[in-house]
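These notes are about the structure you will find just below.
Yeah, one chain of the complex is gone here, protein chain that is, but the others are all in their spots.
As written, the chains take the letters A and B, and residue 1 is the first residue of each chain.
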Amino acid sequence: MRVSFYIKRRVKPIKYSGIIVPIGSIILALIISSILLLLSNINPLYLYQAIASSAAEYSTLRYSIPLILAGVGLAIAYRANVWNIGSEGQILAGAVITTWLALYILPHEMPSSLALAILYISGFIAGAFLALIPAILKVKFGVNEVLSTLMLNYIMLQLTNYLVYGPWRGLKEYGYPRSDIFPKSMWIPQIPRTSIHYPTLIIAVILSILTFILIYKTKTGYEIRVLGSNPDAAKYSGMNIAKIITIVMLLSGGFAGIAGVGEVAGVHRQLIRAEMVSAGFGYTAIIVAWLAKLNPLVIILTGYFIGILVSASYTLQIFTGVSYGSVNVITGILLISLISLEFLSRYKPVVKIIR
Amino acid sequence: MIELLIRAIIAGTPLLLASLGELITERSGVLNLGVEGAFVLGVAAGYVSTVITGNAYIGLLVGGIAGALIGLIHGLVSVCFRAHQVISGLALTMFGYGLASLFGRVYVGIPLPTYLLTDRIWYIILVLSVIFSLVLWYMIFKLKLGVIIRSVGENPYSASVLGVDVVKVRVLCTVIGSFMVGVGGAWFTLGYLHIWTEGLGMGRGWISLAIVIVAGWNPILAPVFSYLFGCVEAAIWTLQLPPYNIDPFILGMLPYIVTLVALTIFMATPLKKFLKPPAALGYVYFREERTV
Partner (left out) sequence: MAVISITQKNFLSKNVVVYMHNISKSFPGVKALDNVNFELRVGEIHGLLGENGAGKTTLMKILCGIYIPDSGEVYVDNVKRVINSPKDAYNLGIIMVNQYPQLIDKLTIIENISLSLDFIKPYSNISKITNRLNELCRKYGFTLDLNTEVSRLSFSERQRVEILKALILNAKVIIFDEPTTLLTESEKKSLYQFMRKAANEGRSIILITHKLHEALEVTDRITILRNGRKVATVVTNQISHDELVRMMFGTQAIPEERYAGNHISDKVLVNVRNLVVLNDLGEKAVNDVSFKIYRGEILGIAGVAGNGQVELAEALAGLRKPVKGKILIENHDLYKLSTILRRRFVGYVPDRVTQAVILDMPIYENFILKLYDHEPFSKHGFINYKHIYDEATKLIKKFNIFASDPSVLAGHLSGGNLQKLVLAREISQKPKLLIVVNPTRALDHISANRIYRILRKFRDEGGSVLLISEDLEEILTVSDRIGVIYNGNIKVLGLKTEADIDLINRCMVGGF
């Protein structure tokens, strides 16, 4: 007797799988995370409490802003099958250029709107520039962009810390060095009593809409989608593949750069340790993008939702001492569940017993 | 000078273990971006289990098992479920980071009761590593097992027609490869740094990935590049101290700059013609009846 196991495509995907799959994966992720928390002697109820309280307060939007921005940028790149994993570093690039301009270049009495406009644009340019390097390496030499963007993340991390601990060190509180506080004119305004820097939020939403139009309604968007679906067809059609790769890298890097501007000028109002500036947003944005199936408008929703999770992890840290890094457990499981359930909705396993 | 060499060897060995493991996985056609998570988890698991059991060898084993767990999930999701290999790997890296942070938090600051006395036996380690690499080379290129693995990595469709169980081979190679990455991670703390902090080991997984590429997926070249890296680490450690006193953050960029440069040189020169990746690396394998 022999058991053979193979996969058969379902004639039609399971009904309503568009809803069941994301929700199912969220539930699965929460269940597994609870089990893991139990195993480390932590009451999972704290987790749910933290999530509930984060969901109730709108101040958690603060975390959604960089996630949405970076996520939208990644959606553009991933649609073309260009795996930019470097958002973390690109965020830092935006943060660094902002600090430099705000503290050392721009006159302190500059009108605020002009200063902020310059900061946002420079952040975009800085992020785009950092992303240009892996783009060129990929186009000219075929260097795998996953590795090149990752390396640049770490390089930017060290560079930022060098600046904060070194030449740009300002006040010294709680043992962690920080830069000087930015002049008031270069503070991005916040909603009172929260750290939601709403101009950046508005920019995020606008960019998300513009990106949606770009991808689905324009020539460039079409080229991006074709390249992502079938590079042979792109070549056959005569598309300039190098150009497409470069554009998507520049855009995704630039958007992440803007997120960096928001973090330093909108939340902290100074440059702090790199790990706390980018705080894993760059990596978490990957999940935000994928959860939304790379649809820029849906990213607003998933960005909000994951923002809640991130906020919950900080709350959890306060209550239980679990470091905020453990939110990665939830997001990691979430992504795995998502792709597994997606697969199961389209294929069913068939077990055949043969005598 | 000899101190530096010892340090280089000790530091390079975890990288060697990890890259040899990933090499096996990639030879079967699976790209495992979860190596980073497997490594970091291996560090934490190795440290924690050594503290609990007082035995560093158990620590190595547990680290390996933790890595194998990551590999198992990746194999299941990307090979059996045919999901996107890149996303699955990245998700597992995050999962590994989170899990390491979760289980290790209690043990920050608790010192290791014992660790591997690597600095006494460094020459033995060197010889063993080289022998291990040679054995792997023999296995991959001379034994049928290696032919099976390579066939799956070059052309899984033909391999399956020829009677190879592609899914089984790929999953096994992913699990075994990840196991080795986990052991490498455990070694990183048990044999080299002897401490644990949040996020220890980050970045090393990616470097092992780069080593596999630059070594042309050939086990003989892996030790060359791993120990080269070890030298970079040793250099960083020395240059931080007097009389050089170079800023540690600037030095911290070095491993990543070196990796980036190495990758670029490899891709930009004719080298890559001789050292090609397995043809089916990263491609999802579907066994469906299609008449078109």
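The rule we apply is simple: a contact is a pair of C-beta atoms (placed from the backbone, for glycine too) under 8 Å apart; a residue touches a chain by one contact, two chains touch by 3 or more.
Here the structure is a predicted model, which is why all the values come from computation and not from measurement.
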Could you tell me which of A:A233, A:M276 or A:I318 touches the chain that is not displayed? A:A233
Give the residue, chosen from B:V147, B:I195, B:C231 or B:I250, that touches the chain omitted from the document. B:V147
Tell me, which residues in subunit B touch the chain that this view leaves out? 142-145, 147-148, 150-151, 154-155, 158-159, 161-164, 279, 289, 291-292
Those residues of subunit A that touch the unshown chain are 4, 217-220, 222-223, 225-226, 229-230, 232-233, 235-238, 354
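Definition applied: only the chains that are shown with their structure count from here on.
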Measuring centre to centre with CA averages, how many angstrom lie between subunit A and subunit B? 26
In the complex, subunit A touches subunit B at residues 6-7, 9, 36-37, 40, 83, 85, 137, 140-144, 146-148, 150-152, 154-155, 158-159, 161-162, 165-166, 283-284, 286-287, 290, 321-323, 325-336, 339-340, 342-344, 347
Subunit A-facing residues of subunit B, complex: 33, 37, 73, 77, 80-84, 86-88, 90-99, 101-103, 105-106, 198-199, 203, 206, 209-210, 213, 247, 249-250, 252-253, 255-257, 259-260, 263-264, 267-268, 287-288
